[in-house]
Structure formats: C-alpha cells, structure tokens
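This structure is in structure tokens; I'll ask about it shortly.
All protein chains but one are shown in place.
When the chains are written out, they are named A and B in that same order, and each has its own residue count from 1.
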Amino acid sequence: MSYIAKSPWVIHYDGSSCNGCDIEVLACLTPMYDVERFGIINTGNPKHADVFLVTGSVNEQNKEVVKQIYEQMPEPKVVVAVGICACSGGVFKQCYNILGGVDTVIPVDVYVPGCAARPEAIIDGVVKGLAVLQEKRDNMVKGIDAPAEEPEAAAEEEKTEEGGEN
Amino acid sequence: MAKRTVIPFGPQHPVLPEPVHLDLVVEDETVVEAIPSIGFIHRGLEKLVEKRDYSQMVYVIERICGICSFGHGWGAAAAVEGAMGVKIPERAEYLRTILHELSRLHSHLLWLGLLADAFGFESLFNHCWRVRETVLDILEKTTGGRVIFSICKVGGLNKDIDNETLKEIVETLEGIKEEIKELTDVFIEDDSVKNRMVGVGVLSKEDAEELCAVGPVARGSGVVQDMRLTNNHGVYGELDFEPVIETAGDCYARCKVRIGEVFQSIELIAKAVAKIPEGPVSVPVKGNVEGEYMLRLEQPRGEAFYYAKGANSKFLQRMRVRTPTNMNIPALVKTLQGCDLADVPILILTIDPCISCTER
Partner (left out) sequence: MKTFRIAKVLFKSLFKKPATLMYPVVQREWQERTRGSIDLYSEACILCGICARRCPADAIEVDRKAGTWTIHRMQCIQCGECVAACPKKCLGMNNQYTEPQAEKVVDTYEIEQKKDETKGPANAELTCNKEECVFCGLCAKVCPADALKVDRKEKIWEVDKEACAKCGACVDKCPKKCLSMGEAKAEAEAAPKAEEKPAAEGEEKLNCNLDECIYCGLCAKNCPCDALTVDRKEKVWEVDEEACVKCGACLEKCPKECLAIS
C-alpha cells in the first residue's frame, strides 16, 4: 500500500442500482471492513473527491447527474464501477430505461464484478483504482496529458458499439 | 410574511445512499412545502416479463431492492406458484419465513445505523453496522450471498438448511441480543437522541389511515396493520405473535416500532426453528402459467403487493409489484410540511425510504 501518497477521498453515487451494492459500499466504511484505515473517507462533495464510485447502471434521467459529478471532480480522478449493473447493465440490460453500464457516459478505470459486489471486491477495486490514480498523478507532474485522454477515446468507441447493439 | 425560498435536496446528498430529489419550499428555516420528484432509478423491470420466463423473473424481481431482496423473491415466486396452483412443502414455507425474518433483522439494524448517521451520531452508526455483520454472516452461510440471496425459486427453495445450522442460528442470535439491547437503549433513553426525535414529524392516526401509510410508519401512528397477521404467506399463523404498535406517531415512535420488531424477529426465528418439520424443500414445477394471483406480503418497510398473470405461456403477461415506500411518500410529504429544515434528513429516514423499490 506504500503508493498511497495521501488519503484518497471517495464519492459515491447510486446510478440505478438495487441498493445491494450501495449498502456494500457503506459496509466497507463500517468496523468490519473499515477502509478508513487506508485514509479513505466517503465524502459528499465531488470537489473533494479523488475516486468516484458508481453503483448501478445509467438511465436517461441520471445520465446528466453522473456526468456533472464527474466533471466537478478535480484532476486526477478515477472512476470505479461497482457491481455488474455499473459494469454492463447486468440483469437489467434489456430494460427499456437502461442505457447500459457507466462506461456509456463517462470513462471507467476499474470494473468491480459481483451481484452484489462483495466488500472485499470493492476494496480490491478501489486499491486497483488507486494505482491508476497514482499513475495519472505522476503523469500530471511530468506534464503528460495523454493518459487522461486515452481512456476517454476507448470509452467513446465502446459507446458506439453498445449503441449499435441496442 | 417571510420570503419563500426553494432549496433543492438531492439527488446526490451526503445522508442519502440513494438518489431522491425534493424541492423544499422554505420560509426562514421552516419547510412549508415539499415536492418530491422521482425517477432517478427507474429501470422498467416489470416490462422484462416479455423477455424472461417466470422462473427467471424471480431473479429479476429479487433485484428490485438489495435490502429486502428475500421478500421480493418470495413475493414473485409465491405469486407465480399461486397462479399455477402449486403447493410448496411445509419445510420450505418455514425456511422462507425464517429467512424473511433474518432479512427484516438486517434491514432494521441497517436502518438504525443510518438514522444514527442522519443526526450525526457516527459511533452509534458504526456499532449498529458491526452487529448487522453477524446477521449477514448467517445469511451468507445459509444462502451464499450477503445481500442478494438467489435462494427462492418457483416451487420452493434452491437449497435446504439443515436443522443443526438452524439451531446454530438461534444460538448466535441469542448471543447478539444483549449487544443489540445495549445499542437500542441508546436510541430509546439517550437525551441527545430523544431531543432530535420526540415530537418531530407527527403523523396522526387519521392521517396515516387517510394517506394509506403502511408498515412501521402506520404502526408508529397506532394503526394496527401487519400483513403477517393475514396469514396468506409463510407460517406466521402458527407462530403466535402480536404486532408492535406505538401511538405517538412521531419519529421516536417509528424508531421504537422498528426496535421492537428487531427483538420480535429474533423471537419468531426461534419459534419457527422449534417447530420446523422434516421433508423436502422444493417441488418440481413445469409447464405454463395460466390464471392470475395476488399476494400481499409484509416487507421490513411495510406491505408489498405482488400480482402475476399468465396467459398459457412460459412468459407472464403481467407482473406487478407495489412497494411499501411508494405508499409512504404521501405521508412523508405531509410530515415535512411545517418541520425545521434541519429535521428533513431525519424525517426522510424515518419512513425508511427504499428508492429502488419505489421506482423499480
């Protein structure tokens, strides 16, 4: 864990999940899993956050909310999609109001599978996300912008693909 | 007259794990009107009946909500069983009752924690959730999942739970009873908690009846209404219990109802384990669904309604679910009128909102 230079703050938003992943994200903050020992704090303010945890898939109404929260977060930032609904739409993929995974709207750095995602998996996912965060930060210090753009381009591609399917 | 201001509340808000949006019209610090707008989690899963057959639908309906998922799975399975005229074995009915009470236990402990969090009592929140993990461990051991169980199917249960494990469950629950008692005493007796809840958000019995409040919200206002008493699901008729009723109708009363139900659930599980018969836990179900069936089931949050209709096909024609939070929103809007702006999070939490249930 030595690469966590400072304590990363997390913001959580519930896309259209069933609550299962949300309460598991909350469970991570409680004594049994206690991610605060890594300095991770759940904040309510996107402007304070480094990691964006999204649970649940994206629908027409919350598309703008997710985008807005993402844009309000300062660089460098990492998006972790928690649960299979956030990854790809999951069991609700074919519902009429579901656009698909979070990656249809914003670029995702780490996918955490599971229905509902286990707290252990969420911790693993956030730790993986922190490695990405560190990488992005290093690149920013060096003045390289490129990596921030790359995932976005990849997400764009995927978006068109998914769109074709639906 | 003071100047009116509209304060938007949500969908992304620190006390809310789920997105709900309220436009609060305030005069000074007092809320005069609350306009809820929902739809942030609408998925449209009832429409999925066209693509998923009746046994797959159980898994879909179960994922309406991650907190009361067992109840949803049970409701969907029981509605289809009713429409097909399938009689499930008695042991399965008992096990479903036990699992449902376990999920009520975990839901109420979760809610107590969130309530403590809403008035800023962080350590109480953490202790409630620590105790809740014991219940989750039991659920994981018996069903394989922490919050989504996938154990209910049309015709019974996927897996049996042997009698030894059931006895262990009762012993474990007896063990944590003392711990829960210590925590709930804080809610009931501590002045700092009482100051935030006593007399806040009073919902009179008449209002509760008129606005069709359900579950703990109605019972906190003195309405005797518990679907477990109607005896159309599970084996509650044989377990002999009285619903927990409080008459004050404020946040404190609603909190007391849920605390009472925590201990009631532990008691009900012990009674059910003592009576459980031997036998199979499922019957094979094949063929098409013909006919319709309606079922009302008591969820941790109140009465839920399930309706299944089949037209001689593997695919249901209609699957309808009406969830408790949906019915409690009018009561919430009523109690929000005239309250302090600072009390809004507590008021929202005392109806135990489950937005993903409401919007499906």
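What we mean here is this: a residue touches a chain if its C-beta (ideal position, glycine included) is under 8 Å from a C-beta of that chain, and two chains touch if they have at least 3 such contacts.
In this text the structure is predicted, and so the values were computed from the model without any measurement.
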Next item on the list: Among B:23, B:90, B:140 or B:292, choose the residue that contacts the chain missing from this document, as touch is defined above.
Entry: B:140
Check: Just one of B:127, B:256, B:271 or B:360 touches the chain that is missing; which is it?
Finding: B:127
Item checked: Where the unshown chain meets chain A, residue by residue -> 31-34, 37, 80, 84, 87-91, 93-94, 109-115, 117-121, 123-125, 127-128, 132
Checklist line | Sites on chain B contacted by the missing partner chain, in the whole complex | finding: 52, 55-56, 59-60, 63, 121, 123-124, 127, 130, 133, 140-145, 148, 150, 158-159, 182-183, 185-186, 189-192, 284, 286, 314
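Keep this in mind: only the chains that are shown with their structure count from here on.
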Notebook entry, point to check: Which of the residues in chain A come into contact with chain B in the complex?
Noted result: 12-24, 26-27, 30-32, 43-44, 46, 56-57, 59, 61-62, 65, 69, 91-92, 94-98, 115-116, 118
Check: Residues of chain B touching chain A in their complex?
Finding: 11-14, 17-19, 39-45, 47-48, 51, 59-60, 63-67, 69, 110, 113, 125-127, 129-130, 133, 136, 145-148, 354, 356, 359
